[in-house]
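This report concerns only the one structure given below.
All protein chains but one are shown at their positions in the complex.
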Amino acid sequence: MVGVDDEATVRIPGRLLSMAEVAEALCQAHDGLARLRDNGNDHRQLPSRGALVEAVDALRSVLFPGYVGEPDVRREGLLFHLGATLDRAIRVIREQIERGLCFSGCLIPDHCPTCAKRADELTAQFVARLPEVRRLLATDVQAAYEGDPAATSPDEAIFCYPGILAVTIQRLAHELYVLGVPLIPRILTEHAHSLTGIDIHPGAAIGERFFIDHGTGVVIGETCVIGRNVRIYQGVTLGAKSFPMDAEGHPIKGIPRHPIVEDDVIIYSGATVLGRVTIGAGSTVGGNVWLTQSVPPGSRVSKEPA
Amino acid sequence: MVGVDDEATVRIPGRLLSMAEVAEALCQAHDGLARLRDNGNDHRQLPSRGALVEAVDALRSVLFPGYVGEPDVRREGLLFHLGATLDRAIRVIREQIERGLCFSGCLIPDHCPTCAKRADELTAQFVARLPEVRRLLATDVQAAYEGDPAATSPDEAIFCYPGILAVTIQRLAHELYVLGVPLIPRILTEHAHSLTGIDIHPGAAIGERFFIDHGTGVVIGETCVIGRNVRIYQGVTLGAKSFPMDAEGHPIKGIPRHPIVEDDVIIYSGATVLGRVTIGAGSTVGGNVWLTQSVPPGSRVSKEPA
Amino acid sequence: MVGVDDEATVRIPGRLLSMAEVAEALCQAHDGLARLRDNGNDHRQLPSRGALVEAVDALRSVLFPGYVGEPDVRREGLLFHLGATLDRAIRVIREQIERGLCFSGCLIPDHCPTCAKRADELTAQFVARLPEVRRLLATDVQAAYEGDPAATSPDEAIFCYPGILAVTIQRLAHELYVLGVPLIPRILTEHAHSLTGIDIHPGAAIGERFFIDHGTGVVIGETCVIGRNVRIYQGVTLGAKSFPMDAEGHPIKGIPRHPIVEDDVIIYSGATVLGRVTIGAGSTVGGNVWLTQSVPPGSRVSKEPA
Amino acid sequence: MVGVDDEATVRIPGRLLSMAEVAEALCQAHDGLARLRDNGNDHRQLPSRGALVEAVDALRSVLFPGYVGEPDVRREGLLFHLGATLDRAIRVIREQIERGLCFSGCLIPDHCPTCAKRADELTAQFVARLPEVRRLLATDVQAAYEGDPAATSPDEAIFCYPGILAVTIQRLAHELYVLGVPLIPRILTEHAHSLTGIDIHPGAAIGERFFIDHGTGVVIGETCVIGRNVRIYQGVTLGAKSFPMDAEGHPIKGIPRHPIVEDDVIIYSGATVLGRVTIGAGSTVGGNVWLTQSVPPGSRVSKEPA
Amino acid sequence: MVGVDDEATVRIPGRLLSMAEVAEALCQAHDGLARLRDNGNDHRQLPSRGALVEAVDALRSVLFPGYVGEPDVRREGLLFHLGATLDRAIRVIREQIERGLCFSGCLIPDHCPTCAKRADELTAQFVARLPEVRRLLATDVQAAYEGDPAATSPDEAIFCYPGILAVTIQRLAHELYVLGVPLIPRILTEHAHSLTGIDIHPGAAIGERFFIDHGTGVVIGETCVIGRNVRIYQGVTLGAKSFPMDAEGHPIKGIPRHPIVEDDVIIYSGATVLGRVTIGAGSTVGGNVWLTQSVPPGSRVSKEPA
Partner (left out) sequence: MVGVDDEATVRIPGRLLSMAEVAEALCQAHDGLARLRDNGNDHRQLPSRGALVEAVDALRSVLFPGYVGEPDVRREGLLFHLGATLDRAIRVIREQIERGLCFSGCLIPDHCPTCAKRADELTAQFVARLPEVRRLLATDVQAAYEGDPAATSPDEAIFCYPGILAVTIQRLAHELYVLGVPLIPRILTEHAHSLTGIDIHPGAAIGERFFIDHGTGVVIGETCVIGRNVRIYQGVTLGAKSFPMDAEGHPIKGIPRHPIVEDDVIIYSGATVLGRVTIGAGSTVGGNVWLTQSVPPGSRVSKEPA
């Protein structure tokens, strides 16, 4: 292994490379990541994080007008602002979906008409889901207000709670994930992860009235299925235990490998649930519990006392 | 519960809604969160996160001039810069306090004179506390420098340590909380939470020389009381065990339900202390310990060895 | 100790200080942190976080062109863009290194020629290391793709994974740390910490093919040494157990006090390894394990079942 | 009179004032312009140029959607964007009108309800005029296209011609002027003046199909009345000859003192027309002509040949 | 004609239109300028002024590195910065040329391949002309330095002189004009016009060592031809006298109608030269002269004394 001392001797060579030599060396790197130097790929742009972040903020202001975005919209102008913001967000999302499609598989360098058409269709399907996303989020906000003694109003939950922010973005990303949009859903949930410390894979299917309190360190895996009225605290992991390898020793992708959490379950801080196990409806999982097997409905799982 | 397959069939309806139909649907949503459509509330603005973030950065530059904000202020101009920055921050804070007051309870749509006057008073009281906040933060910085072998100077602590950032913002938010300002304190601490992963409720009362090392995942609840010279590591929760419900099954708000940590206590990473228990002065709580009862002064609580 | 009630009485004095009085008080504070009021130090600027964040983003776009930064660079312009971005980043880094040197020790108020010359040398040595950093990062990306069943391409890892972001910044900061640059390395890793919840000290020496999944709450200490092909999950701490004090009760700085993790080790979420212990090559440390002693190669350490 | 040499001796005094002394001196200046130090006026804000410039750009994008402002609005979203932009612009204009009213005469320091109500009324009347302004501008654009052999399309006129820009802003400012709004109209036309070199007072009443070619140096005075289908070239002045003084030797304000230009008149570059004279319909005034008396319809006024 | 009083009565109707009615009215306007409502044109974007302004600033920094744009480029990085800036500017210009082509004539709504290909070719030809533009500008700078007693160095001319700015932009626009690019050249010269008050049509063909002093109010028409070593002062017009109409009374476009100015001519401030006349080599045209006929080489044309 490499130690600090060994590094130091390697590190300061006899002749220092000039800036131009370093630029040349980085430009010539031949290690499979030099995306720009591939032939077919040359002209395709990766999705833009910045554009997606703006679009997701716009969608949040459309879902929660008055709470997010322009603060002084009044009733008589509301529909106009909603429509304009939505229209702008949709165009950005559509462009990013097209980039995602092109980047992830197509071989035509510029303006592939197939990807453009597919992006149109996927965007239309995504947009049509927004009222349902809004409906779900309203239940989440109510659950947050009811489940936290420190909450003084549902407004405060919308306005301040990282759990609401993370779930809002995940519900949007999940719609794109279900539609098969590549790359974009993950960019969105990683944005939420960076802001909140809550890492919910866009693949996770989550029922209504979902509440995450505090939230830092929560990890919810790709194939999780979560019922309605579930409450989770900071540091909870709903993860995979291990994953089967294929013949060449690579993990097989896409197999259900994360927990199913049924309705009305509470999981306290720091608990870890691993594998395709089922937490039965109405169960409570105590803080710091380590759980790798299914439990029947109504269970109370807790750590042995200290 | 909802499974992924069921969703997919629901998700793509026979006829897709147009953008205009979606805007209309979101505009019409009748679920209690459509703040802008309430009658009495129509013209009141929510506080602005952006303005508050700017104000708190301005206050930090006033508390730590030369470390935060304009880097090349020199001694002869210091008082001018301090005064101007403070004046600007105060005006922003006052405006946000007024918005918070109006939003949280008053029924007068525009420029309520009662809220305006109350905002003036609360702001004046807040500002008068800044020298004391500065004094407390100087003790925190000293504690950070002394408590971390990796710290090379107190400057580094002010400049880089997320623990100092989170405690600075909480101490400011706590002053507003004690004055009864609604909504604003929580917005401030959630801003710190997003930047640092450290979630300290503005209600927590914290003594001098408080140091949080690394900090990600720390949660300190609303009614915590923390003495002087306390040190805490990443992943520590000082939380509520359970909370009493009222007759209708809602949690009763405002009851003391989080730990009291006396002077000179150290709590190592990942430890969880729940409920209105007291950690006696000079105690040490080991890493990953799960503690739901009081311990006397001088205790050494640790996990059983693995 | 201080209680909330006591505070309240202290808090609202008979006469409120005016804004000007508060500015005066803060300007006069005599507690050792009034950096701007020290004599010798008066004209030296602290490093600028903003400039460093821009420079590190520029370096990331040079290490991963097309993924980070300008998205529509094409092959024929690549070398120009690489060179220009690198040149700009180098000038910023050099300026910040000079500030760090001046701030950390020199006594000459303006444009100290010794610090300027040393900054030139250190910058040149840092830049010459970039191709090696690029080589290491390519192995990290490959490890991320191979180690995560949810990853759909190496591109997704570069583009979305917080673990890759944190390790990229740490590898850059580590180069500066090894060269003895003060202050700057820690600013860089705390920036990564804020974005990802992953806190790796710039002093940690890390081998190739290093992968952190999810990552929130990971803490890796200053004197850690990590071999090749190591995988770590969220909430893992590689920390110090306790640290020896000098005669005056201050921690002795710089002593090796964090774990050595040999090649091909996996450490699952929430595990804590403390002290200068060695995890032997090929070992697996289970989730939530608490480990304060060395284990031989090939060990399987796990929590007792719940 | 003051000569350069005299100045120099005055200029460098024996003792230089410090920055603080200069700040103090400027703060104490007693010359009638120290607006902030007047008693009654203390809390009233002047209108904001920046806000007005944004609002006028928003109005231009509402009058010429697709030419000005967001370039990729499509037909299905047009009404939403128009409405949202208009709503935003109206709120800004209303706020500025209120500031203008308060500043120009009212004595109540904060939130004068009379000015607020008057601002509501004036804004509503202004907004209701926008369709008529649009109608007039469409005739101006057509006249520009027809009158300039270098114009390739009406689009080019909207998009590039300073004359169209100046007339657009003047027509908006004129509506506010007619309504009696103080200060704001002049701020708007001076903005256009700065961008185009065309200085049309907001008081000037201008008929349809008005075209200014090139435009730099054009000055059109407050009480000008201009008919339909008038064309004007660069450097033309329609000014006042002299103005009657009152008993104290101050110019009497508001008297008609600028020319009346009837329909179908052309005035070539550099011509100067002064006083309340009438240029009869269908006349042509040649370049550099100096004219201080009325001419009948159909006149051809030209300079004597060189 | 319309008088102020008549307007006032029309202006305030019985019922004021609401914001929504005004938006609707503007959206429905049927006057031939509603670009967004045309069928074939629907999806084509107009060129973006903002993008063109950025591109032209980038080109200026490539033509005058160190004077315009990044001020601290050093010699070792110069080629990289030149190349990167040029590459970025070229991509913007190409995109805008494509928009200009599509807008001005093509009927295919989205991504017309003919326009895209033509934009590629035109951009390549434009770029290849930049060294020649640079050569011409160097002669202009030298002429400015030699021709103005107030100039202290050629650097000052590049850095401060509006004449150099206007000619730089015109020379770039002229290259595009000669290539037949629609719309873009005029946008560029109108940008220069707004900044400097100097209005040179992109069609004007201008020889080397051209110097405009002060410049405000200068107008140089589309078909002007200007030789080498010509000097012009503020307020000079080189315009058209009158233009022939076609059978329908519209001006015939594209006919040579502006002056030819031969080598070594000086034209003093305020002079006006109209029509396709020739100012012979070495002539001087005095201030405020009005000239509509050709003069032989070596002429001295001046106003009669006052």
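Order of writing sets the chain letters: A, B, C, D and E. Residues in each chain are counted from 1.
Throughout what follows, contacts are C-beta pairs under 8 Å (C-beta built on N, C-alpha and C of every residue); 3 or more make two chains touch, one makes a residue touch a chain.
Everything numeric in this text was worked out from a predicted model, so none of it was measured.
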Touching partners, among the displayed chains, of the absent chain: B, C, D, E
Option touching the unshown chain, where E:Val141, E:Leu172 or E:Val285 are the choices: E:Val141
Touching the absent chain when the full complex is considered, from E:Val22, E:Ala55 or E:Val73: E:Val73
Option touching the unshown chain, where D:Arg118, D:Arg186 or D:Arg209 are the choices: D:Arg186
Contact set of chain B toward the excluded chain (per top definition): 70, 72-73, 76-77, 79-88, 91
Absent chain, residues of chain E that touch it: 62-67, 71-75, 78-79, 82-83, 86-87, 90, 124-125, 127-131, 134-135, 138, 141-142, 146-150, 152-156, 158-162, 175, 178-179, 195-197, 205, 207, 214, 216-217, 225, 227-228, 234-235, 262-263, 269-270, 287-288, 303, 306
Residues in chain D touching the chain absent from view: 1-4, 7-8, 10-13, 16-17, 19-20, 22-27, 29, 31-37, 42-43, 45-49, 103-104, 182-183, 186-187, 190, 193-194, 197, 199, 201, 203, 216-217, 219, 221-222, 235, 237, 239-240, 243, 250-255, 257, 270, 272, 274, 288-292, 301, 303
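Here is the rule we go by: only the chains that are shown with their structure count from here on.
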Chain A and chain C, separation of their C-alpha mean positions in angstrom: 24
Intercentroid distance (Cα basis), chain E paired with chain B, Å: 56
Contacts with 2+ other chains: residues of chain C: 72-73, 79, 82-83, 86-87, 197, 216-217, 235, 270, 288, 303
Category of the chain touch graph - line, ring, star, complete, other: other
All touching chain pairs, where touch follows the definition stated at the start: A-B, A-C, A-D, A-E, B-C, B-D, C-E, D-E
